[in-house]
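As you look at this complex, bear in mind that one protein chain is not there, while each of the others sits in place.
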Amino acid sequence: MNVTTMTHISSPHSERRQRLFAIMQARGAIVVVILATLAAGGIFPNFLHAQNLADLLTASSFLGLVTLGQTFVIILGGFDLSVGSMVGLGTVLAAYAAPYGAAIAFATPLVAGLLVGLLNGLLIVKARMAPFIVTLAALLALKGLAIVLAGESLIIAQPGVFGHIANGTILGIGNLIVIFAAVCGLAAIVLNRTSFGSWVFAIGGNEEAARMLGVPVDRTKIVTYILSGGMAGLSGALLAAHLSSGLSSAGTGYELQSIAAAVIGGVLLTGGVGTVLGAASGVVLLGMIENIINQIGSLSAAFQGLTSGIFLLLAVLVQSGLTRQRRTAS
Amino acid sequence: MQLHVHHVAKSFGAVAALRDVSLELNAGEVLGLLGENGAGKSTLIKILTGLDTHDAGDIRLDGRLVRFANPRQAQENGIAAVYQEINLIPERSVAENLFLNRAPKRARYFIDRKAMLRDARTLLGRYGLSIDPGRTLRTLGLGTQQLISIIRVVSLGARVVILDEPTSALSGNEVELLYGIVRKLREEGIGIIYVSHRLSECYALCDRMTVLRDGVMAVTAPTRDLPRAKLVAAMLGRELAADEHAETGISVSTSAPQDAALTVRGLSWRGRVVDVSLTVGRGEIVGLAGLLGSGRTETMKAIYGASPPDRGQVAVRGHTLPHSTPASSLGSGLTFLSEDRRSEGIFPHLSLSENLSASMLSRIARWGVISRKSQNEMVDRYLLRLGIKSSGSGAPIESLSGGNQQKVLIGRALSTEPSIVMLDDPTRGIDVGAKAEIHRTIRELAAQGLGVLVTSSELPELVELTDRIVLLDEGHVIGEMTTSGHTAEDILAKIAHGQNARASEAVMVPEKETT
Amino acid sequence: AQSTSSGAQNGVGSQATCVNPHPQHESLSGMLVGFSQSENEQNPFRAAETASVKEAAKAAGVSRLLYTNANDSQAKQVADIQSMIAQGAKAIIVAPLNATGLQPALEQAASRHIPVVTIDRATAGTPCQHFISFLGSDFVKQGQRAAQAMADATGGKAKIVEIQGAYGNSVETQRTDGFATGLKKHAGLTLLAAQTGNWSATDAQRVMEQLLLAHPDVNALYTHADVMALGAIRAIQQSGRQPGHDVRIVSIDGTRAIVEMIAKGQVQADIETNPRFGPKAFDALKAWFNGEKVPQTITMTDALYTKANAAEALKSGAPY
Partner (left out) sequence: MTGPNRRMTLRLSAIRAASVYVALGLLIVFDLVFTPGFRNPFVVRSLLFEASPIVLIALGEALAIGTRGIDLSVGSVMALSSAVIGCTLGWGQTSGMALGIVAGLACGLFNGFLISVFRIAPMISSLALLVATRGLAQAMLGGARIDLPFDGVLAGIGQTTLLGFPIVAFVAIIAALCFAFLVRRTLPGRFAIFVGASSQAAMLAGIPVRTTFMFVYGLSGILAGIAGVFATARLGAADANYIGVQFELDTIAAAVIGGTPLSGGKVSVPGTIAGVLLLTILDATFIMNNVNANFAQILKAAFIIGALYLQRGRA
């Protein structure tokens, strides 16, 4: 049988194309972000001002943190619709806790988020209920709870250190931007460099196989939902610090926006594929859309919805084009 | 190290998958586990690896009573399996798949990528595979994926390794690689349970064999005390009639091709099918042969329109297909059975009846409304014709054994009353009895004047089933031969020759085509 | 430690004023001015408010009015204001979304000495530092006036249902509280049920319909907004009752549609929420730039429309 000792595997050429498209897909959102930045800078002279860019990133950081958690959940093959309401509840809890010091003001919403994530995770894993519905119910319940606790809003009279954590700067860069960047880095490490990260990918790629390969599927799922809840809680804490208030309506719509941002960033809704950098650039891209609408400065609210819907569609079209290129290149 | 299975039973609702099964496995032994489709082999393995739990009986490892809650526990106790269907993570790299759960770490928590790639390369090399461990698994062929899956299990340091139809996706050289691995493990004192429908493999590898029939252990004996006829009789519960001897039978030569049923001219698809031309006559059975990844599957898919060809023409009975999609091909009398049953064949969660009738619904529909009566009649006809064993046509497809699922899919392909059938490895994972039935069906189809294009991962099977074989290499047709009077070895030699010829031609006259 | 009282409150401190410490006597004409709207112009009130600001901007001759809309997101409103500052706005008018939560934006404006006028809803901040003036209606008082109007329309005896704005909104709270206070003066007025209509005609219609089934003896309705009154009136009609007769109706907003119904006798009273902030807001800015005194709180005068003045008001075009 010596004649059959060569195994044919696809050519190096298609291999290179494959890699290229994989990179473009993961970095596609960043490429679009850069192009859009240059274009916007050309059209709107104020866009490229350092202050405007800093404001843009600061404003994006809240959705950004939520999106990171959501990214883990989507890669795992699920959804978390409760994140938006959790942000709102998080700001309210932070406002209640603020008088007891910055540490408690941060810890309370964070712990609440972790608990909500735990509850979601348990219902999904142990009771085997669909993530979409479990987290949808959580969306309703948490929003109701936030309003019951706070009404419309609570002011944090003396934000002090708590407020400074959100609104101060390090070396001229806003703390929120620094925190967001740091959490991105951390998330990337967890996703790519730890067993937990590889389990998340494995479960999203093929849950049954992952189970057979000995991945602790249930535990990983629960932890991932906990993570997502925690990120939403953290985002709520920071938002409360930023605005010096607890707002029951904060975070409304984040559930779908975070999914959109992740998908624009190349995270596949089918699970198993995605990067932190991509998701983060997806968030920035969404932030840019709002910022550019503001730069236009006279678009009526009715047209704003239309415009951002079309922008969103374009971004997704480009992204899905890249995905298909990658598939066919393989 | 010794594994004892003692009077184990397991039911799924009303179906008793295992009724009374006992077996034992010693260190350094290869035990063949055989049986018809649905005999309960996979079920037993799932129980041994903690994917399912038994209802009765007990399992002992070194005399210690065990019952695993999940595969991880089984793994920790030294039992690991490679399943019939490949179970890896397609979107991740080869190295990650190999080292999932046990990657080398730096600073305790962080995966050391470099070390992981290095270890993966070493591991693959040890078993004779030279693949870049950084490649995404999805980009490798099914056979290679299966090998990686085996290597992973082996490298986990299991003391009992279960291989459930490991060769069903392998061809030629890979089977050799696998034999090498199995023998090496035996030398290392590892116990192996080897499940296969390929009797010759079992005779080549196994020390002892255990046969299951309808969830009961029928026979256990050393290989040398179990001649083929006796083994087959134990599996089927009866003697196999002379013309059913699939693996040894001699093909009855069918009528010579009068007019072409299928004509393919200059078909190309993305560099993986290159300028393929072939014909299949009416009443002719043509085999597509080639090594793993030679492009058999893609050629069939390009003909079928599932991978829309970039160039070339396909004609059925002289009638050129305008633009091909699976739907239009079916309409023109061309049908195709995929090799990948799980992800391209069955409709999970739906019933046997739905699965069987999917392709022909539009034929029995009037104004878009489906006639229940014709649907049921049609389904019953094929259940009978193909001898499909199930608890009824309303049974969920997943409750059928792999082999019976395959028969349902063949029924689906035939239900459109095609004039050309393309079957990509139709007997993969199918027991001897059913295999003979499928062979007989294929011959009947040919006798009725249909053209058949077929592949198989077993070259001998292809040789004895077909009238003519078209040889493929890297998507090129490199030759053609009639099969009567030839053996599998002849064909391998011809493929090797064709490869060499193509390689040298490519150097000298690049644009010249090979036939 | 938390309360919404640190900001300027309606009707409180209306004597206090702010004065620009370093007046440059800049002229509004040719100036870049920003206007941050809080939610989309879904209800006529927002539409009228935006229109009024835009008109007044034109009248003042500003070079350009930057317009943003926070679309119900507090974080976006902060970003909106910041982006207007970055674009070089020299003065900003804000219709705050919430009673609090604009601090970072207001801080930024203050640090660049950009005067901010808040309209419609008060938001937390230090007067003169974070904003130079607040213009708005007194929502508690609106609730009280609604209760009085209800007493007048029913002769002091009625079984009332209340359809409230979206929960978690301070306007809703204040209109609820004001009405409750007002009711205390009239023993004959009983409140049978209060449910939210989410500022939406669709929701109000459904809620009203189901409340009418649960409480067939209802004979008066108080809604927090005219859009919801419109929905509820549909429900009343479809239940076979006659609005204005079988069920007496008092609402808040002062939109044209409801005032027309008052004229026809289908609605008893409507308390106006005056949306014409534009001229007063620009007056305040002009005074600030000139170094004149600007009142910290300017309470808008809200009309009360009843059968007596509806026809006349319609002729004058006051309802929006």
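Of note:
Order of writing sets the labels: A, B and C. Residues in every chain begin at 1.
Please note the rule applied: contacts are C-beta pairs under 8 Å (C-beta built on N, C-alpha and C of every residue); 3 or more make two chains touch, one makes a residue touch a chain.
Fair warning: this is a prediction, and the values are worked out from it, not measured in the lab.
Across the whole complex, the hidden chain's contacts among the shown chains comprise A, B, C. Considering the full assembly, C:234 is the residue among C:64, C:159 or C:234 that touches the omitted chain. For the chain missing from the display, the contacting residue among A:76, A:147 or A:200 is A:147, taking the whole complex into account.
The residue from C:16, C:180 or C:257 that touches the chain not shown here is C:257.
Against the chain not displayed here, chain B makes contact via residues 11, 13-14, 55, 304, 306, 325-327, 329-331, 336, 338, 343-350, 354, 358-359, 361-362, 365, 368-370, 372, 412, 416.
In the full complex, chain C touches the omitted chain through residues 40-44, 46-47, 167-168, 192-196, 200-203, 205-207, 209-211, 213-216, 227, 230-231, 234, 238-239, 257. Contact residues of chain A toward the unshown chain are 81, 123, 127-130, 132-134, 136-141, 143-145, 147-148, 256, 259-260, 263, 268-270, 300-310, 312-313, 316-317, 320-321, 323-324.
Everything that follows uses one rule, which is that only the chains that are shown with their structure count from here on.
Nearest to the overall CA centre, using the mean of each chain's CA atoms, is chain A.
With centres defined by CA atoms alone, the chain at the far end from chain C is B.
In this assembly, the C-alpha centroid of chain A lies 42 Å from the C-alpha centroid of chain B. Centre-to-centre spacing of chain B and chain C amounts to 72 Å, using the average Cα coordinate of each chain. In whole angstrom, the spacing between the mean C-alpha positions of chain A and chain C is 35. Put simply, chain A touches chain C in their complex at residues 46, 49, 51-52, 55-56, 58-59, 62, 95-96, 98-99, 146-147, 150-159, 167, 239, 242-250, 252-253, 290-291, 294-295, 297-302, 304-305. Of all residues in chain A, only 1, 3-11, 14-15, 18, 22, 189, 192-195, 197-199, 201-202, 205-206, 208-216, 272-273, 328, 330 touch chain B in the complex they form.
Put simply, chain B touches chain A in their complex at residues 49, 51, 70-72, 75, 81, 83, 86-92, 96-97, 100-101, 103, 109-111, 113, 129, 131, 135-136, 138-141, 144, 152, 172-174, 176, 270-272, 291-294, 473-474, 492-493, 495-496, 499.
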